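Removed: one protein chain of the complex. Kept in place: all other protein chains.
Let's look at chain A:
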């Protein structure tokens, strides 16, 4: 069934979009991440223009994260104070990111820069995850104890604030900076940033794992909402038909993925996710290095 996407101005098979949504939703349910890092590249491969893919991808991640946030909130696993600090940083970051994106578009460099962002971020993150999980799997065998909480230079910064739920008394600067970076990446890559935020919260900020997922979902929902509105105002590039079709497949896929994810060990999941992230980075890298089929491309100034 062909469906005309009114903003992307192209006709796409609706079942193909729902299928992509399902696949991405399945993987995100399995690994507990939003899946935006898989979604936006898939849309680009389909021929959806980069601004539309990024904006609609962010909008889809928003929808996919809402139900998770509600569930975590009911269980009291959201640190609202930390969430608000992250969101303020995130909104600043996404405002900068959207401006940066609009500027890139006038230069015609959007596709290349989006691809490079993906390669650098996914490549380094994927390698880190694979290494960390391999070490964890080995450590499990050797059963070496690990320190719970570490103190370093970061804890000497001013503007300290008490985060009750996270049982932390730290400066607001590190979480705000983490928020800015995630917001920027979110605007440029069309991702929620959960796959970067969760490790940053555990390893950089030192939050307890129990509140990490809920708080990161809160940040993701707020930042993707910000990106959606900003992209709509700045570039008019949010395609709601595309978003909703992806969401239909996504919410179903996520339930199946989550069911399977419950049966895997934490380190094994992280290892597989790391491999997947690396594979996406390599694929995109190849696309940039490989001699293009066409040297020329058109862009319409609206």
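Just so it is clear, a contact is a pair of C-beta atoms (placed from the backbone, for glycine too) under 8 Å apart; a residue touches a chain by one contact, two chains touch by 3 or more; residues count from 1.
Here, contacts and distances are computed from a predicted model.
The subunit not displayed here is recorded in UniProt as "TIGR02186 family protein", chosen from "SOS cell division inhibitor SulA", "Glyoxalase", "TIGR02186 family protein" or "Formate dehydrogenase iron-sulfur subunit".
From the set A:48, A:64 or A:114, the residue in touch with the chain omitted from the display is A:64, counting the whole complex.
Considering the full assembly, A:244 is the residue among A:46, A:134, A:244 or A:275 that touches the omitted chain. Checked against the hidden chain, the listed residues A:45, A:109 or A:279 yield one contact partner: A:109.
Looking at A:233, A:260 or A:279, the residue that reaches the missing chain in the full complex is A:233.
Residues of chain A in touch with the missing chain: 1-4, 6-7, 9-11, 59-60, 62-68, 70, 107-109, 111-112, 221, 225, 228-233, 236, 238, 240-241, 243-244, 247-248, 250-252, 254-255, 288-292, 294-302.
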